[in-house]
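If you scroll down you'll find the structure; I have some questions about it.
Missing here is one protein chain; the remaining ones are kept as they sit in the complex.
On to chain A.
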């Protein structure tokens, strides 16, 4: 597990203006970059197995994969923020395509906490909200497990209190 203090500007759970919560964006960005490792390694292995021009191409592809996505991943991780409001949870994110999601507490059916291997190693996790609609894409990545669990319990209690029939 990586020490969170070692990462400058990792603003997990900081209360920003207007009641917005931010997420641990530095670690979130690292987790995103870590997800590039498997395809990157495959490309490097391919480069090793091939010779001549093909080797160059594969190596270039591996380098490009990291070069192109390194910076945007960091930037987009910074855009995640959420706000607990009276009746609903508001999630806001997106660098190129901006997305805002409003999930009423009374519509939440269940709340998941998931963490992939990279996220676990970095000590973060993702909170997922489910409604009766399959199109609801509401998740908050880059939460610390303790605060994610607190948030989940809070949301579950709010959902219980406001649960409305379909």
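Here is the rule we go by: contacts are C-beta pairs under 8 Å (C-beta built on N, C-alpha and C of every residue); 3 or more make two chains touch, one makes a residue touch a chain; residues count from 1.
By our rule, contacts and distances are computed from a predicted model.
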- Protein name, per the UniProt record, of whichever chain is missing from view ("Na+/H+ antiporter subunit C", "ABC transporter permease", "PH domain-containing protein" or "Acetolactate synthase small subunit"): "PH domain-containing protein"
- Task: Using the definition of touch stated at the top, determine which of A:88, A:119 or A:144 touches the missing chain.
- Result: A:88
- Item | Contact with the hidden chain (one of A:74, A:106, A:123 or A:145) | A:106
- Task: Give the residue, chosen from A:50, A:79, A:131 or A:147, that touches the chain omitted from the document.
- Result: A:131
- Note on the structure: Contacts from chain A to the absent chain lie at residues 87-88, 94, 96-104, 106-107, 131-138, 162, 164-166
